[in-house]
Each structure stands twice: as structure tokens, then as C-alpha cells.
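In this view, the complex is presented without one of its protein chains, the others remaining in place.
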Amino acid sequence: MSEMRTMTYAEAVREAMAIAMEADERVFLMGEDVGIYGGAFGVENDLYERFGTERVRDTTISELGIVGMGVGAALTGMRPIVEIQFSDFTAQAMDQIVNQAAKIHFMVGGQASVPLVIRAPGGSGTGAAAQHSQSLEAWFAHVPGLKVVMPSNATDAGALLLAALEDPNPVIVLEHKLLYKQSFAVPATFPKARLGEGRIEREGSDLTIVATSVEVQRSLEAAEQLAAQGISAEVIDPRTIRPLDTELILSSVEKTGRVLLVQEAVKFGGFMSEVSATITESRAFGALQAPVRRLCGLDTPIPYNPKLERASVPQVDDIVREAAALVREW
Amino acid sequence: MPRVPLNMPKMSMTMEFGTVVEWLAEVGGTVKNGDAIVVVTTDKVDMEVEATFDGVLEEIVAPEGAQIPVGQPMAYLQTEAEDLLGDLFDAPAAPPTEAPAVPAAPGPEVEAASPAGGSADVRAVPLARRIAAEAHIDLRQVAPTGPARTIRARDVREAIERAQQPAAAPSVPAVPAPVTRVAPVATAPVVPAGGALLGDDRTRRIRVATANVMAASAAVPQFTVFRALDLGRLARAREVSLKGVSWTSILVRAYALVLREFPQLNGFWVGNGVQANQAVGVALAVDTPRGLLAPVLADPDRVTLRELDRRIREIAEAIKRGETDPALFSGGTGTVSNLGGMGIDRFNALLTPPQATALSLGAVGRRPVVDADGELAVQMACEAGLTVDHRVADGADAARALDAMQAFLADPLLLLA
Partner (left out) sequence: MTVASETTRATAVLTDMWRIRLFEEAVEDLYGRGMMHGTMHLSIGQEAVPVGASLCLEDGDVITCTHRGHGHTIARGADLGRMMAELLGRENGYCKGRGGSMHIADVATGNLGANGIVAGGLPIAAGAALSQKMRGTDRVTLCVHGDGAVGEGAWHEAMVLASMWDLPVVFLCENNQYGMSLPSLAAYRVEKLSDKAAGYGMPGETVDGNDVDAVAAAVGRAVERARAGQGPSFVDAVTYRWRGHSKSDKNLYRSKDEIAEWRDKDPIARYSGQVLEAGVLTAADLDAIQAAVRQEIRDAVVFGTRGAEPTVESMLAGVYAPVDEQGAEDRA
């Protein structure tokens, strides 16, 4: 085991970008306020000093334009990273993401591919309210041709970004704004990650909790509390939303027989609904001792009031309560 | 000059036919490249078709109002302009080459789950079903403790533990009863323990079997329609050509004819529909010293009435003697119970699941009736009750069935056929 260091999630993202830009002159970054400002969440910091304004480009407020430019640059030999300041603003760029980036490789019969990485922070908890707090991974997971990752900790934030930059397909990296300032233990070098590989964050036997992004952290905390109640929870982070590490999840379900699926995003039409269907359609169905349960954001835009904001997405106590109920009732 | 067809063009993604609305050029008239020649309508939209070369309209083959498929000629033009592609498609086209088969990328192998064990009418979590199947535990014997009275995995495990302890095995009913959801009894009446059980072993077994069948029957939604069947004509026939033939035989046959004519009533409810039965099997309830038995007469409408009558007597005798070949009791698609001989006017027989009907017969005898002229008359009749599984059929169906039965009984020829 290599020696560990402590760094924040934001620092890990920055370091991964620096590593990539150092190693490959085709990699460059475009985004709003990523230069001298240092990034809206401080992710870029002094990156522009190290790599210059050619490689770290401040753009106008033109999400559609810059994502499209990312597509064009990716088609012609570059490996661009396009930062969208809040994942909510991907709405401005949807044509270039969904109709262009995702489909060009297919539509041109393989003549070219679009190795584009789009990074954007999502999630709630900062009081930014409805238009700046969404979790939109389901939008992108639904589009064939896109890959989607949601790193839940600093090591993955770095490792998954590096893996995304190696992928010839367009990859959407959804970071979480609450995680940027959190510190994590990170190995000296980012481990080699593969898109489509999840990880068991904590082993257990009474139920399987599958969670994404910040909910992974909350689920791990919940698992500690559950252990004190005599309930052993296994916590899985899929890490990549699409393609999904189905095998990892099914094996766990076969072991425990109970599943709780936790996401910050709204329940209806969400990613965890896909995971639930995947489980019940599979060989793991016969191992189920309980209905597959989803614990998700409420069916509402994220509100401004802090108590309402908190209540709108699953918190640690919600996870503890739902998991305990699942084990007791079934 | 070459003669070139003007074909009905495809003018939208889904168009298959077009109708000629109006010819804008005349036969013999000159048309130039770009001139509109004809107006065509498709999907309620009128479109002009233009000439794509200079020429003379030689012949119109689709008059106004004609409906022409896409690609077929509406007219012919004479033109010196070369038809770019026309003759390319006159010769039979070379067959398209086979595309090299690209092996499909192996996807994750997830087999469809097959729910293990037990019947569909019992609620149990998938793991419970699997455990029960492996341990040969009947889920119907497991007490559910989960939400919505669902059997949990632990419930099956406990049932396995209990089964391993020595205990009296429950008796197996002679007539296999299908699983029905027995309504949970909120508070069962408490029978004080200690009294002796009546009857000998055999009688008790038949009693338990009947009890099980009838308990299952209680879960089936059923209703009975009654009708006084007019047996007048048959009564006269019995004095002449049908001498010696029992009323039971006649009524069994009439019932069989009805079941044959109404396949729905001859079927079984299987949860999502009525499963048809090819054969008609009329079970005849026979009162024996030991209890009620119901041997089955196979396709009683396909033998002569006399033959049927003979068979019925034979079976009744054999049963009374105590001979009970199990094969005799299977294949029933309906049951006839006759209590007429014991002075009963009418009753509603209960269904024997999975049968969808049961016919109850009261006494055959003379009764007063008001005839068409409003006069009192005497009629030979029998009060019949047709009990029907309401999942399989409705009141009107039952009424029609009894109507048909009456029609058969009114025409001895039909009955004897």
C-alpha cells in the first residue's frame, strides 16, 4: 500500500487535470472563470499559471458554444475538457451533448469518435436553490453513446477523470459541490481506474446499500450507526453510472438478499430505478428476501430554505431508518 | 422518341398511395421541365407533381380519382431527354451481397429468474420460494409473518424446523383440491377439546376430503340460478321409446350437451383466464353409507342414452359395493347432484374446484303451472339449480345455459342424437 496523503476533492480534480495536461499536449481545458479566477469552486486555482492561457481557456458564458467546440476539437485530434460551472447549465448545451457528441461516432459509421470530457458539479446543500442544485445523471445515462461517472471521494475524482480522458467516447463527469472542500486520504499516485467498475466500500451481510456521489459518504456513516444496532450493511459505490457494474451489484444482492438504493436525485425516472429493474430482472431475483427499495430525493425542485433543502434529499438518519426497517420487516 | 413514365412520386416519409386529383396538362400538350403536370393528394394534402424534363404528354393511365401506389405510372410522356435512371431497374437487380456477420459483443449474462416453489396464489418473497422448493415444503402450510401476509424467508426456515419435530402428518385429501386463497379467519370459534371423532377411518377420511374440497370451494365466488325445467315431452317419451331410462341419465346427458355447447362453462379458471377442456366429464354425486363420492362419466353426450344409462347404473352399483378405482374420479369438468329422490325440491350445489359449474336437481314430479292461456295446468318438471364460478361466467351466461338445457329437454330428438 503506497503512502497516503490528505487532499481535498477539488485538489484531486486539479491534480488529475495537471497530470493529464503534463503527459499529453492534446489535453486542454475550456470553461467559464477557470483561468485567473481559479474556478467557481476553486478547482482550477493556479492551473492557468502552470499551463498558460492556451491550455486553460476562459470562455464567454456560452455553454452550447463551448461544448460544441469541445466536440469539434475532439473530432480533430484534441482531448478537451469542458467545464460547465453548474451541472444545471448542461441544459443550455444539450444539443451538443445529446445530438452531437453522443451520436457522431454512430452516425458517421465509426469514421471518427468524440473523446470529450465534460466536467460539472451537481448536487444540493449549499443553499443555491432550484436552478443550481440538481442531480441530473439520469438525463445523460439515458443517452446511448455517452458515459457518465460520479466520483464520491477525492481518489476517485482524480482516478476517474484520468480514465475518462483515456476513453475515446464522450464522458460526463458529475462532481458534487459539497464534496469539493472535503478532505480524503488519497494514495500518492492515483490508482488506475476503469470506467464501468464499481467498488465495495464496506462489506456487510444483512443488506446491500448502493449509493452514488455524496450519498456514498452518508451511507458509510449510516453503516457505522447500523452496526451499533447489530445490522451489517454492505455499501457499494458503482462509480460509473453508465456503463453500470451490474455484476458487482448482483453478487452483493445474492449475498444479502436485501437492497436499499440511495441517490440524491429525484426518485421518479431516476438512475436507481434502473438499478432496481436490473436487479429484479436478473438471476438475483430468487435471492431477494425483500422488495428492492429506493431512497431518493423528494419530488420537488430543491428549495431555498435550509431545513427544506436538507429534507429534500436523503440524509444519514434517513438511510439508517430505511435500512433498519428493511431488515426488521423482511 | 422515347416514352417515359410519370410515376406516382413518394412525397412524404410514410406515403404509400396517392390519389390523382386534377390533370393540369392535356394529352398531346407540351410540358417543360418544372411545369406542374398533375395535382395529387396524399394524407389529405394536395401536392403538385412537376415534370423533370421537357416533353409531350402522350397518355394518361390514371384518370382523376384513381389511386396509384408510389412508384407506379400515372401517365407517359414522350421526351428526347434521357431518363437518368429509368432503364437501370428494368432488368432484375443483382441480389444484395451478404453482410459479414459481426458477432454480437457479449453482454452481461443475466438469466431470467424462475420463481421457485409453491403456487402463484401464495404470497412469498423469492428467497422463501427457493428455500421451500429445496426443502420440499408446501408454502401453503407456512404461516406468513411479513407485510401483506407475505411469507418471509425466516417463516420457511421456521416451518422447516417445526417439520423436523415429530408430529401427526396432515391427511391428504382423496380429491386433489387446487390451491385457493383461504380467507383468514379473524377469530376462529374455539371448539373445546376432548370429544371423540365420529365414524370409522374410511368415513372420516372421506369426510376430511369433502371438507377440504368444500373449504376450497368456499373461496370461489359462485352463484346459483334456478329454473323449473319442463320435462313434459320427455315424460311422454319415457313411457314409449325411453322406457327404463332414468331421469338422472337424461339430465346428465342434457347437462353434458350444455357443457359441450358452452366451452366456457366446461373450462377452469386459471388466474388470468378460462382454460378450455377438450373433454366433458360429468361427475355424478353418489350418496354412499360412508359419504359423498362423485365418479366421473367421460363424454356422456357421445354415447347413446341407453348406453349412458347402463353405465350410470354400473358405476352406482360398484360404488355402493365399495369399489373405488381412483381413475373413476378424475377428469370431471362439472358435477350433477340429485336430491330429488329424497324429497328435496331445490338446492344449490357447491362447486367442486376447479370445475366451473355444478347442477343440482330436485324432485321430478307434477306441479301446478299457469299455461299460455292463463289456465291452470299440470306440468312434469324438475327444479334445477346451476351453480357457476363467477370468475368464469356471469348470470346471463348461466341463464343461457339453463335455457339451452331446457331446449334440449324439450326436444327428445336433440337429446337422443
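First chain written, first letter: the chains are A and B, and each begins at residue 1.
Criterion: a contact is a pair of C-beta atoms (placed from the backbone, for glycine too) under 8 Å apart; a residue touches a chain by one contact, two chains touch by 3 or more.
Only a predicted model underlies this, so the values are computations on that prediction, with no experimental measurement involved.
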{"item": "Chain not shown: contacting residue from A:A12, A:L29, A:L75 or A:V214", "value": "A:L75"}
{"item": "Residue touching the undisplayed chain, where the options are B:L85, B:L198 or B:M342", "value": "B:L85"}
{"item": "Options A:Y37, A:F106, A:F268 or A:Y304, residue touching the unrepresented chain", "value": "A:F106"}
{"item": "Residues belonging to chain B that touch the chain removed from view", "value": "7, 9-13, 34, 45-48, 52, 70-71, 82, 84-85, 88-89, 93-94, 96-99, 101-105"}
{"item": "Contacts of chain A with the absent chain, listed as residue ranges", "value": "23-24, 28, 54, 57, 59-60, 62, 64-78, 80, 95-96, 99-100, 104-113, 115, 144-145, 147, 166-169, 192, 195"}
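Here is the rule we use: only the chains that are shown with their structure count from here on.
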{"item": "In the complex with chain B, residue positions of chain A that touch it", "value": "246-247, 250, 257, 278, 280-290, 329-330"}
{"item": "Residues of chain B touching chain A in the complex", "value": "108, 110-116, 125-130, 146-147, 152-153"}
